[in-house]
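One structure, pasted below without further comment.
Missing here is one protein chain; the remaining ones are kept as they sit in the complex.
Order as written gives the chain letters A and B; numbering starts at 1 within each chain.
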Amino acid sequence: MSGRLVLAAALGAAVLAPLVAPTYQALLMLPFMAYAVALLGLNLLFGYTGLVSFGHALFLGIGAYTGAFLTSVFKVRSMEVILVAAAALGALVAAPVGALCVRYVKIYFGMLTLAFGMVFYTFVLKFYRLTGGDEGMPFLRPALLGRSLEGLSKIDYLVGPYYYYSLAVLVLATLVMWRIVRSPFGLCLKTIRDNPTKAETLGIGVARYRWYAFVISAVYAAVGGALLGPPTGNVDPTLAYWTQSGNIVFMTLLGGFASFFGPVLGAFVFIYLQDWVMSIVPFWRLIFGAILAVIVIFAPGGLAGLLTPRPAAAPRP
Amino acid sequence: MTAHVVNLVVSGVFHASILFLVSAGLQVVFGVQKIFNLACGSFYALGAYVGVSAVAWYAEAGGPPALFILPLAIAGVAAGALGVVVERGLLRFVYDRDETFQLLLTFAVVLMMEDAIRMTWGTSPRSTAGLYLTYGGVHVLGTTVPVYNLIVIGASLAIAVLIGWLLTHTAFGCIIRASADNREMAEALGVDMRRLYAKVFTLGTALGTLGGALVIPATAAMSEMGIELIVEAFAVVVIGGLGSMRGAFVGALIVGVLRSIAISVYPELEMLLIYLIVIAVLVLRPRGLFGGAPA
Partner (left out) sequence: MRTTRRSLLRLMGAGAAAATVRHDAAPVFAQAGGPVKIGVLTIRAGIAAPVGAAGLRSTEWWLERVNKAGGILGRPVQLIVEEESNPKDTVERYRKLILQDKVEAVLGGISTGVTLALGPVADDLGTPWLSWDGTTQKGVEETMPNPKWAFKSVDNEVEAIVAGMLTAKYFKGVKTVAGIGNDYSYGHDCWESYQAVLKKYTPDVKFVLELFPKLGVTDFTSHIVAIQQSKADLLMCSFWSGDATIIMKQAAAVGLFKTMKGVFTTAGGVHDSLKKEFTPEGLLLGYNTMYFDDPKGSPLLKQFVREYKAKYNEYPPYECDHAYFCAESYKAAVEKAARSGRQWPEKAQVVKALEGIEADSLSGRRSWREDHIQMCNFYQGVTTHKNPYDFVTIDPIEVVSTKVAMKPAGSRLFDWINSWKI
């Protein structure tokens, strides 16, 4: 199976990257892995359930701010505690938000999520005494598996233990998501995506399943957001702005929402492409806009769609 | 007290006028093409920049300052021509796709326009100097109201009436309404959708660019002004109901006047209040006040 070979090679490369790649390139893997976790969740909603959230930056923000609050206000430095708290808080917020959002589909769903995202963004910016407003909050170096690792320089910490920690979280998140989409639950979601009426007649509680998918995707996004914090060391409201939500949907589409690993690939390409384009031209937004347009028009299956030999049967989310 | 009420209402309605033009552009496109155009804010910004250039050129050519509104309005409408380019060059390829792809394509336009504007006009804020004050102010009930604000309000109202007339009293309007209700049926009856979509999208774009051009004397063109505005326009159409012209009108008034009141009464709430109303509307009445299409 060539798919497995590719996967094993990619994983091997990810494991070896900090040892062989230049430090800076290895550092870029950190936001990639954080986004990849969030995108796996986003795609459960997008690719598997057919709902496009334009407000998922809300949950990235919740994850990142959870870490910032825990490390700098409550002096909790354990990354495991942070991740669990981020996941729990993500689920806690997603439960009511999702319950309201999943009553609608398509553009209405997108707009409702966007509205909730903007409420969160405005809140974070406005309640500056609590959240630090535009200045954000420091996300202090978390301890990994109970080891504080304060002896290492920040770069050694990031491309060393933190790198492998992120990778482990990503692998774990991937395995869990793989299980989810292959489970009867995942099949139900796909049925709902393809034909909600049929799903309903089959006895699937459409709204309930969409809600499950929403909450799971929020948990993934919150975990991804928490992972995003330590490399920057500071968490700020731009993480939760609507253009950020747009960017993560962009990444998903770039990689291909119809494929399980597509969004992960999308995050990878987005981050390294952005790094490269930013280094050569100041007008990188123009180029990225053009890339997005080309993908939407000519390759709706994204990079994964181009790479797989199967004929693209005009996939619809 | 009356002076304060007059001020509150005029400033709120002024803000609403601009919001109306941009959201009307959003509505007409959504009504017919079912595309939620995120780039409407970028078109608004483009109109503003083109307006500044047109007025500068007009002043250099020695045109009488009192008539600056003419080149401004012409430039605003002319900038709407970009709509044809975007529609023919990009959007027409994705009409048979899911709404999500159309939304993302307009997001791509947002990204491209931001840099395109920067490459053309630079990063410094652009303004039309003191033209705003050309028409002076009128005294109403103990307060001064800038005449230009009244002109913008009047222009916006006139456009609202014009669109209403266009939709209800012309063949073109009839076709628009028919296509909005039932595309297949309209097509079967011989409506050329290709041309209709190009026209409608251009109309929507021109409303946005005209809004940008009209407002520019009162403010300054700044990078990212479009990205900021899209969120407010979004609130307007959600409150009013997607695709409804009447919704855009009422929604703009609600957002404009409420914002004005919030700033005077409890400024902390300014934007948060708008979002809370949006969510309340989406939860309680997702079609908005005047929306027709079921969610």
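The rule we apply is simple: a contact is a pair of C-beta atoms (placed from the backbone, for glycine too) under 8 Å apart; a residue touches a chain by one contact, two chains touch by 3 or more.
Only a predicted model underlies this, so the values are computations on that prediction, with no experimental measurement involved.
Asker: Of A:231, A:263 or A:300, which one is in contact with the hidden chain?
Answerer: Per the contact definition at the top, the residue touching the missing chain is A:231.
Asker: From the list A:16, A:88 or A:202, which touches the chain that is not on show?
Answerer: For the chain that is not drawn, the touching residue is A:16.
Asker: Counting contacts across the full complex, list the positions on subunit A that touch the omitted chain.
Answerer: Against the left-out chain, subunit A lists 4, 8, 11-12, 15-16, 18-19, 22-25, 27-28, 31, 125-126, 128, 132-136, 138, 153-156, 159-161, 163-164, 167-168, 171, 175, 228, 231-234, 236, 238-239, 275, 278-279, 282, 284-285.
Asker: Determine and list the subunit B residues touching the chain excluded from the picture.
Answerer: 4, 7-8, 10-12, 14-15, 18, 114-115, 118, 122-125, 127, 129-130, 132-133, 137, 143-146, 148-149, 215, 218-225, 228, 259-260, 263-264, 267, 270-271
Criterion: only the chains that are shown with their structure count from here on.
Asker: Just curious, how far off is subunit B from subunit A if you go by their C-alpha centres, in Å?
Answerer: So the centroids are 33 Å from each other.
Asker: Write out the stretch or stretches of subunit A touching subunit B in their complex.
Answerer: 52, 54, 100, 103-108, 110-112, 114-116, 118-119, 122-123, 126, 242-243, 246, 249-250, 253, 283-286, 288-290, 292-293, 296-297, 300, 316-317
Asker: In the complex of these two chains, what residues of subunit B are touching subunit A?
Answerer: 34, 36, 90, 93-94, 97-101, 103-105, 107-116, 118-119, 227, 231, 234-235, 238, 242, 268, 271-272, 275-276, 278-279, 282-283, 286, 295
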